[in-house]
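Below are the C-alpha cells for one structure; questions will follow.
One chain of protein is taken out of this complex; the other chains stay put.
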Amino acid sequence: MVNKPSNFAILEAVQHEMRANPHMTMLYEYQRPVAMGPMGNVIDLYTEFGAPRIPDWGPIDEEWFIGGAAGIAMTGVPAIAHMPSMCSVRSFELIFNQVGKLRHMTGGQVNMPLVIWQDGAGRNPGLAGQHADAGQEALYAAIPGVKVVVPSNPYDAKGLMTSALRDGDPVVFFHYPAIDGNAMDVPDDDYVVNIGEANVVQEGTDLTIVGVGPAFVEITRAMEEIAAAGISAEVIDPRTIKPLPIDAIAASVEKTGKLLVIDHGHETLGTSSEIIARVAMLVPGARLGRSTFPDAPPPGAREMISWMTPDAPKIVEAAKQLTA
Amino acid sequence: MVNKPSNFAILEAVQHEMRANPHMTMLYEYQRPVAMGPMGNVIDLYTEFGAPRIPDWGPIDEEWFIGGAAGIAMTGVPAIAHMPSMCSVRSFELIFNQVGKLRHMTGGQVNMPLVIWQDGAGRNPGLAGQHADAGQEALYAAIPGVKVVVPSNPYDAKGLMTSALRDGDPVVFFHYPAIDGNAMDVPDDDYVVNIGEANVVQEGTDLTIVGVGPAFVEITRAMEEIAAAGISAEVIDPRTIKPLPIDAIAASVEKTGKLLVIDHGHETLGTSSEIIARVAMLVPGARLGRSTFPDAPPPGAREMISWMTPDAPKIVEAAKQLTA
Amino acid sequence: MRDDTPDTAQQADAGPQDAGKSGFSRRNFLQFAGGAGLAGALMSNAGMARAGNGWTVGLEGVPDEKSRQMYELMLKSRWWEEGIKEAFLAGNDGLYGAFHISVGEEACSVGVMAALNEDDYIASNHRGHSHLIAKGGDLHKMSAEIFFRETGYNRGFGGSMHITDVSKGILGMNGIIGPQFLFAAGAAYSAKVRGTEQVAVAFGGDGSVNNGWYYSGLRNAALYGLPMIAVVENNGYQMSMPQQNTNSLQNLHDFGAGLKIAHEAVNGMDVMAVYAVAKRAVERARAGEGPTLIEAKTYRYYDHAGLAGAKPGVMGAFGLPYRSDAEVRAWIAEDPIPKLRRQLVANSVMTDDEAQAMEDEVKALVAETIEAARQAPSPKAEAGLEHVFAGMTVSPSQFMS
Partner (left out) sequence: MRDDTPDTAQQADAGPQDAGKSGFSRRNFLQFAGGAGLAGALMSNAGMARAGNGWTVGLEGVPDEKSRQMYELMLKSRWWEEGIKEAFLAGNDGLYGAFHISVGEEACSVGVMAALNEDDYIASNHRGHSHLIAKGGDLHKMSAEIFFRETGYNRGFGGSMHITDVSKGILGMNGIIGPQFLFAAGAAYSAKVRGTEQVAVAFGGDGSVNNGWYYSGLRNAALYGLPMIAVVENNGYQMSMPQQNTNSLQNLHDFGAGLKIAHEAVNGMDVMAVYAVAKRAVERARAGEGPTLIEAKTYRYYDHAGLAGAKPGVMGAFGLPYRSDAEVRAWIAEDPIPKLRRQLVANSVMTDDEAQAMEDEVKALVAETIEAARQAPSPKAEAGLEHVFAGMTVSPSQFMS
C-alpha cells in the first residue's frame, strides 16, 4: 500500500478488468492509457493490449467514442469510452436517448456494459469557457438509466472504476485530477467501492457537510479549521450521484440538524439542488445551506474564477454561518 | 379576443416579429409554420416569407438548425430554430458549450438573439422511449447563459414567444401541445409576457401548488376538487424556469407554509428539485412535497405511462396528504 | 445507374490499402476473418451476380430453396404489416402508437438479409419491421408488441419503433434517426475484437444520411477497415420532403466517393439485385476490405406514419398532398413480390399453386399472431418502474411520499 496518483490507480483497475475479460475494449481521446506509479513503475495498456482493444486514439469524434462503444457494449463486449471533460457532452443525446434508455425501451433485453470515463475537468484559471467546467455529473444524473460516480480520492477512483467495469449498466465516471490533492494509500490488488455507497469520512454532531470530487477535496482542506472553530462537523462524500445514497446523508442531518452542501457545479440544478431538496423533504426543519460555483461559465482570469470557486476558506465561513 | 390553439397563437407572435424585423430567420424541422385559427383563418409563414428566411424544412440535421441558427444570430440577425422534442438534444453540446457561453467567454461581445423552440413533447402513450419525454427544460436550465420558458396556455405561449424573440440572449422555448387543454382568450395584437415573471393563478392560504407546462394543465384540472375538499390552494405557474421567479413562490409559501411541486419531468434533478431546494432554504420549516414522473424512461403501454404521470387525481391526493 | 458499377469495383480495391493505413493490414484482419482461403472462396461466387448492368438480376446461381425462403420472407413482411394495418383501420382493438409501414421496400431487407449469417448484426430504424422479419423476427412477439402486451418483444415497453431481438443479432429498431450507423460500426468493431467473421449492417432512410452519425459511422468503418455495411433505403421522401430537396446529391451513394469506400446504387425493387450487391458487400466486409455504402432506390406505398390515404383491403396510400397517385401506382407496378413470384414460377422453382399456398399460409400465420396478441395480457402498471437498471426498480415518485 502506497500513495498513487489517481490516473495510475484508475489504470490499475482497468488493467485488472481487461486482463480478466479478454474482449473488454477501450476507445479514447488523446490521453493514451499510460501512467507512472509512485516508484516510477509504468502501466501502459496501449502496449499491453494494443489495437483493436486499445487502438491508437484516432479521430476527434466523440460521437464515435460513445456511440461506437455503445454498439460494442450491445454485442456483450464491455466497453470504455474515455475522453476529456469538454468532449463527452458532444454525445449527450446518445447518452440521453440511447445509452440510458435502451434497456427500458426494449423491456430489459439490452445490456449496456459501458463506462463513459470523463476526465480532466476542474475550475482551473486560464482555460475559460469550455475547458474549466465542473459539475457536469448533474447533467448525466438527470438522465434515467445511467449511473454516475464522482470519486474524490485515488482509492475511491480505483474501487469505483472496478465496480463500474463490472456493472451491466452504463456508468459515467468523472475523474477530476484535483482529487490527487486527497493523497491515499491504494492497494495493488483489485477491490471494489460499491456504486451507491456514501463514505462518512468524519463523524460529528453540529453540522453535516456534503460534497463530491473537487469540492470534497476543498472540504477536506477546511476540516481542520472548522474543528478549530469548535464546530463538530460530520463529513460525507456520497461518491455516487446516481443512484444517490440519500439515506446516509439524511440520517446524518437527522442527527446534526444542519446541512451544508459544497459543489463546484453551478447553483441551478447542480448536484446540490437534488441533495438539498431530498434532505429538506426527509428531515423537516433542518437548516440548509450551499456554496456552489455561480450560474456563470468559468472565466479565464484567475482573479475571477478563483473568487467564484468554493474553496476551503469559503467553506469554513459557511460552516460558521450555518452553526452560528 | 377568442380561444386560439397554442400553435396558432405562437405563430401570431412569430409573424408579428418577422414582419417587424426584415431579416429574422427561422430554420425548422418538418413542422411547416402553418396553423389554422379558430375561424378557419390560416397563418402560413412559409408562403408569406419563404426561402431563405423560412426555407422548406430540409435535412434531418438538428446540429444545423441550432448551430446554423447560432451562426446567423452571431451576425446580428435574430434566428429561430424550431424542432420536435426529441431532436434539439442532439445539439445539446452546441447549447452547452457555445450558445450559452459565447457572450461570457467573449467578455460580452457576442449577442445571441436565438430562440430554440422545442415542440411536441409530452407523456403520451404508444410512442415510448424517445418520443414521450417531458421536463427536458431542466436540462437546459442547468446551462449558464440560456433562458428557459415553459408556457402552460396559449396566451402565455404567444406572450412569451414575443418576449423571447425580442431578447438578445438565447431562449429555449418549450411548447407542449397539451397546453391547449388550458383554453384561453388570445388577443390578435402583439403583447409580451415577461420572461422571469411568475403567474399567481389562484390565491389561497393552506397550500402553494407549483408546476409548469403540462403539469400545470393537470393542476388546473385538479383545482375544483381540491377546493371541494376544503383546501384553499394558492396556485402558481412560474412560466420561466431560468431565471426562476423564486421570490413569488417563496412569498406564497411564507404565507401558506406548504409547497407542492408537480412536474412531468423526472424526480432526480428535474425542475421540482430546484424549486424545492430554494424554497427550503428561503422558507425554513415549510412542509414540502412533490409529484413527478419517476426516474424511468417513458414506457409505451398506456397502463404504465398513465400510471407514472402526475395527473389531476394524483395531485388532489397529494394536496390532501400535505394539508392533512 | 451503369456508372455506379465501376465505382464499386474500383473502390473495393481501395479497401485494403485504407485498412492498411489505419493500422490493420489486410493480413492481420484475415486472421480475425478466419483465413484468406475463405475470403478467396467468397470472392469466386461473387462473379455470379455480375450479369449485365446488375439493375435487374435473375435467379441464376441462387439455389431453389434459397429463393423460396426469400419469397416467403417477403410475404411475411408484406402480410404482417398489411394485417396490422387492417387491425388499425378496423379500429376494434383500440390500437395506438407509432406504426411506420415499409410495404414496398421488402426487397431491400430480404435481399440484404439473404446475404447475412444468423450471427451477423443489423441496426435498424423507425421503418424496420421488414428488416426484423427478414432477419428472423418472431411474428407472434412482434404482433404482441404492437398491441403493447406483456408477451411482446419489448414487453409493451417499446411498441413498433423499438422492437429488438438481441438473440438474433437484431440491435433494434430505433425512434431516433442516425444512431444505427454508430451502433453497426461499433458492433463491427466488436466482431474485429472477438475475431469473428460477423458483419454489421445499418439500415437508414434517405433522410438519415443528413446527420453526423452517418458520417461518423462510415468514416470510422473506413478508418479501421470494419466489416460494416450501410444500406440507405432511398424511398424518395423524408416524411413529406422529396429527397432531392434534402441533399444536393442526386445519388446518395456518391457520398462514398468522398470517403473512398465502396459504394453503389441498387434496384431496391428487385430482391435478387439487392441480394447480389449485398453479397459483394458482405464478401468485402469479411475479407477485411472495409465498409460498403449501398443506396437502394425504393418506395413506401403508404404515408410516412399512420394511415392517411389508406383503405381496408387496398394496398397503398393515395391522395396524399406531397406525392401523386400516379407516382405511387408506378412504383406499385414495380412491386418486388409478384416480380419474384413470376420468376419462381417461370423458372419452375415453384408452381403458382405452391406460391399461392405459401401466401395463404403466411396470411393465416399473421392472423393467428394478431388473435394471440388480442388475448395476451397487458403489462402491469408497476412494471414501468423496472428495467431502468438491471435488477432494481425506481421509486414511484408520481405519488407524493
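When the chains are written out, they are named A, B and C in that same order, and each has its own residue count from 1.
Note that in this section a contact is a pair of C-beta atoms (placed from the backbone, for glycine too) under 8 Å apart; a residue touches a chain by one contact, two chains touch by 3 or more.
Just so we're clear, the structure is a prediction, and the values are computed from it rather than from any experiment.
The missing chain, though absent from the view, touches A, B, C when the full complex is examined.
Set against the missing chain, the residues A:P5, A:P238 or A:P297 yield one that touches it, A:P297. Within the whole complex, the absent chain has one touching residue among C:Y96, C:Y121 or C:Y215, and that is C:Y215. From the options B:F8, B:Y46 or B:W64, the residue with contact to the chain not on display is B:W64.
Interface residues of chain A with the unshown chain, by the touch rule above, are 30, 56-63, 86, 90, 125-131, 260, 266-267, 289-297, 299-310, 314, 317-318, 321-322. Panel shows chain B; residues 23, 25, 51-53, 55-56, 58-59, 61, 63-64, 67-77, 79, 93-94, 97-98, 102-111, 144-145, 147, 168-169, 243 of it touch the chain omitted from the view.
Residues of chain C that touch the chain left out of the display are 18, 21-23, 210-213, 215-216, 219, 222-223, 244-250, 254-261.
Operating definition for what follows: only the chains that are shown with their structure count from here on.
Using the mean of the Cα atoms as each chain's centre, the chain most removed from chain B is C.
Taking each chain's centre as the mean of its C-alpha atoms, chain A lies 31 Å from chain B. In whole angstrom, the spacing between the mean C-alpha positions of chain A and chain C is 40. Per-chain Cα centroids separate chain B from chain C by 38 Å. Among the residues of chain A, those in touch with two or more other chains are 93, 97, 104-105, 144-145.
Touching two or more other chains at once are residues 154, 156-158, 162, 176, 212, 388, 394 of chain C.
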